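Notes follow once the structure below has been shown.
Yeah, one chain of the complex is gone here, protein chain that is, but the others are all in their spots.
Chain nomenclature is as follows: A, B and C, assigned in order of appearance, with residue numbering initiated at 1 for each chain independently.
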Amino acid sequence: MEIGMIGIGRMGANMAKRLLRAGHKCVGYARRQETVQARIQDGSISDGATSLQDLVSKLQPRRIIWVMVPAASVDATLETLVPLLDKGDIIVDGGNSYYRDDIRRADMLEKHGIHYVDSGTSGGVWGLERGYCQMIGGEDETVAYLDPIFKALAPGKETAPATPERGQKGGTAEEGYLHCGPHGAGHFVKMVHNGIEYGIMAAYAEGFGILQKANIGKNTHEIDAETAPLQDPRFYQYDIDIPEVAELWRRGSVVGSWLLDLTAHALLKDPNLSQFQGRVSDSGEGRWTIQAAIDEGMPAHVLSAALFSRFSSRGEGEYGNKILSAMRFEFGGHHEKESK
Amino acid sequence: MEIGMIGIGRMGANMAKRLLRAGHKCVGYARRQETVQARIQDGSISDGATSLQDLVSKLQPRRIIWVMVPAASVDATLETLVPLLDKGDIIVDGGNSYYRDDIRRADMLEKHGIHYVDSGTSGGVWGLERGYCQMIGGEDETVAYLDPIFKALAPGKETAPATPERGQKGGTAEEGYLHCGPHGAGHFVKMVHNGIEYGIMAAYAEGFGILQKANIGKNTHEIDAETAPLQDPRFYQYDIDIPEVAELWRRGSVVGSWLLDLTAHALLKDPNLSQFQGRVSDSGEGRWTIQAAIDEGMPAHVLSAALFSRFSSRGEGEYGNKILSAMRFEFGGHHEKESK
Amino acid sequence: MEIGMIGIGRMGANMAKRLLRAGHKCVGYARRQETVQARIQDGSISDGATSLQDLVSKLQPRRIIWVMVPAASVDATLETLVPLLDKGDIIVDGGNSYYRDDIRRADMLEKHGIHYVDSGTSGGVWGLERGYCQMIGGEDETVAYLDPIFKALAPGKETAPATPERGQKGGTAEEGYLHCGPHGAGHFVKMVHNGIEYGIMAAYAEGFGILQKANIGKNTHEIDAETAPLQDPRFYQYDIDIPEVAELWRRGSVVGSWLLDLTAHALLKDPNLSQFQGRVSDSGEGRWTIQAAIDEGMPAHVLSAALFSRFSSRGEGEYGNKILSAMRFEFGGHHEKESK
Partner (left out) sequence: MEIGMIGIGRMGANMAKRLLRAGHKCVGYARRQETVQARIQDGSISDGATSLQDLVSKLQPRRIIWVMVPAASVDATLETLVPLLDKGDIIVDGGNSYYRDDIRRADMLEKHGIHYVDSGTSGGVWGLERGYCQMIGGEDETVAYLDPIFKALAPGKETAPATPERGQKGGTAEEGYLHCGPHGAGHFVKMVHNGIEYGIMAAYAEGFGILQKANIGKNTHEIDAETAPLQDPRFYQYDIDIPEVAELWRRGSVVGSWLLDLTAHALLKDPNLSQFQGRVSDSGEGRWTIQAAIDEGMPAHVLSAALFSRFSSRGEGEYGNKILSAMRFEFGGHHEKESK
């Protein structure tokens, strides 16, 4: 098949390249023409477009346009794009849109006779090689029409051992893509996927943090009323080789995962992670996941803690912390201790 | 009655002064003689001692020694003190000892015929004026013997309106002191008290933090894949006068409390709390409370979050945060954003 | 002044009665005429209305209509009410509306020349006696016009000791009401107030829970691989008199508060709280507070934990818990233990 790809940054370009490898065609468009030229040069796209109009003109109806831009830019892109399209054309939002925007957009596009599909895509910079896990929302007919595209992007059945007892159940989930439901369902599932991702990442981060401080008993603590004395310093005398522990857990343990594989790699190269400051970004889905949990009345202690810890890592809780220090001063005359 | 007070810092001195006001006598001891002299001068103590031996010699049997030193110094104090005492003498630990140490010490002292009482004391620098809330553990007989002391230190019944329907139930809890149980029970209850204190403080701190950021929609956000766009900036346009909100809630609201009174005072003087950095200490009881919750299998989501947020405020989670940034770089090629 | 009160349930009726005591007039309306008659009988309202039309006709322009209905019914009420009003009339939403709805409603009403004020009201069933803490949003002129009403409802300066050093600063916050900002600001502050309320309540609940299990060491634990053995049963031998501890902390302690006063009362009457099942409702503001925290990027570990614990108390996490048990069975062959 042939698709037009709007947004050929790292993520979009790799997806295009994977499609090409599977025999599909892909016309790419980016705001900066240098980007388009570079992608043609490196073989990510089969052709480039100089404008959205040019992109549309280079595609045969029934056109498939894959939008791969930041969530905050999708609406602006659609505004320009929609008047250029014909009835029956399909727009796929493969980025990280909020699923509620999908519902709104699908409603709007339906009035123009244009079909909308939301496809949450996981795989990051590794997708070209590993394939992309795709969580898809939209009408049955449209999603079915796009099946060859999804299949080409997906990792494929052989990339994981079969689930025991699954037998000949079949289905696309085994390939790494799934039609999850009507408009927004794809990004809803992707949103929760990312919420879980935050939680898993935080679980590792906290655990490795505990290992890293396992030698805290080697430091002497002064005696004052402000510091909780370490009850038993002799129980915290371990200098754990954290990069090797990450490697260790990759085999046979209960906590093995792809995220652990990556962590082992990161720690191998830079055991003290000195190139990082520890200011952790979050990019929307984690937040929306908690909002969904709240709307549903579903307890999400862990996922919310993971999100809020990211906020804290960026110093966002400072005012609240000052309130605490102010209270302590008020009732106990406690002064803040100087930073170590 | 007459007591010997070991440790006449801010807390101990005020307690001594309150005892004097009630007609009791108090011989004070501190390591530095200047402290002792200063306390005599300011009328906190009726007499001073130059050594523990001197202190003991100045008290009539059945001696009452009130120990008011940092938790980490209690054992060292007892080691010197115990050989100087006689059977029947009483040691009260009025500091913030771990209740398990109380049990151990009571066992040890029992072998010497010395009675031990643990008294968790709340009131901070305000106790002289407001009275001290006392949570007491020990044998019935000993605690009863000390009743006049506890009563003199306590706030007194009139300091809070009677609980409706309480009628003539009586009991010392109405006065602000309570024999909570055997050895350690006093510090156990005090420990949980402080755990609750952490939780309440954090509730206010987070809430005021949310109010303080209520104008975040006034800042423009750039569009990139790393930043969660604020969905609706127009809903975050409020410049809340936080000191006045603190004052407001003191009357008629559900969240009125003494801690709020103090917060209103702190914010009145320094609305931006610019004298604080937001590095919040914790001093033992909060930690032990969570340990108790874990031992008991009691969920303590809020109290533990309050404790861990204090750790975070001091930058203790940095390594874990670096792990998160490293993971994000590994799977998505995400670079950390620069600090604002 | 004279107001019309729509919604004269427990909350609205008490507010009306407090206004009457201050010399204002209040025409009351409720769907059920029996309610209106009962309120006239018990002196809560000065007059009753048989319909919204009747209510409007009984008020002199510039009319003040105070809406005191469930948040979910406000829009329906406005739909009927607005056509009956004249330019310049004022609608006050004194319930627990979402502040974003205030902004929307104010915009809509502005087109009709009607003024809108949102007033978050704290005080519960105690407001008649204690006064109502009011957090107000709206235009300066309108809020100023209503000042006599707010003042009459408010607790008054004398209901709390003056904040030290406040001196002659003045302002209505000292009375217990505050104009917090433009439309929605009142309910925004009220929302955060309730978020804090959830956090404080949870802090007490967890703390008392830890005290209640302080005797867990008295139960013998069986030895099996499924149960975490209690390391030191002898440290959990306390039978704490929880009602008396609640009473105790009311005087001189750091955790004294109005919520504690109420808790002491509840525990006095029913020490085992046997009339409750422990299914804890939540009514909107706690949820919106967390949403605000997320939008603002403000860590709210404690307030979110308090909210999620309420969800858990109602069994909402059951499916997730089954997932956990299923995982444990899969990797370890662990079977669930029977309920005690």
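By our rule, contacts are C-beta pairs under 8 Å (C-beta built on N, C-alpha and C of every residue); 3 or more make two chains touch, one makes a residue touch a chain.
Model, not experiment: these values are computed from the prediction.
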Per the touch definition above, residue among B:103, B:135, B:154 or B:307 touching the missing chain: B:307
Omitted-chain contact residue, chosen from A:5, A:85, A:103 or A:143: A:103
Among A:2, A:139 or A:261, residue touching the chain not depicted: A:261
Contact with the hidden chain (one of A:29, A:66, A:116 or A:132): A:132
Contact set of chain A toward the excluded chain (per top definition): 99-100, 103, 122-124, 127, 130-133, 135, 154-157, 159-161, 163-166, 169, 171, 173-178, 180-182, 184-185, 188-189, 192-200, 202-204, 206-207, 209-211, 213-214, 216, 228, 230-232, 234-241, 244-245, 247-261, 264-265, 268-269, 289, 292-293, 295-303, 305-306, 308-309, 312
Sites on chain C contacted by the missing partner chain, in the whole complex: 10, 70-73, 96, 98, 124-126, 201-202, 204-206, 208-209, 212-213, 223-229, 231, 258-259, 262-263, 265-267, 270, 273, 276-284, 286-287, 301, 305, 309-310, 312-315, 317-334, 336-337, 339
Chain not shown, touching residues in chain B: 254, 287, 290-291, 293-301, 304-305, 307-309, 311-312, 314, 316-317, 320, 331
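Criterion: only the chains that are shown with their structure count from here on.
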Numbering shared by both copies at the chain C-chain A contact, with half separating same from different: same
Distance between the centres, which are taken as Cα means, of chain B and chain A, whole angstrom: 43
Chain centre separation (chain A, chain C; CA means) in Å: 37
Shared interface positions of chain C, touching two or more other chains: 254, 293, 295, 297-301, 305, 308-309, 312
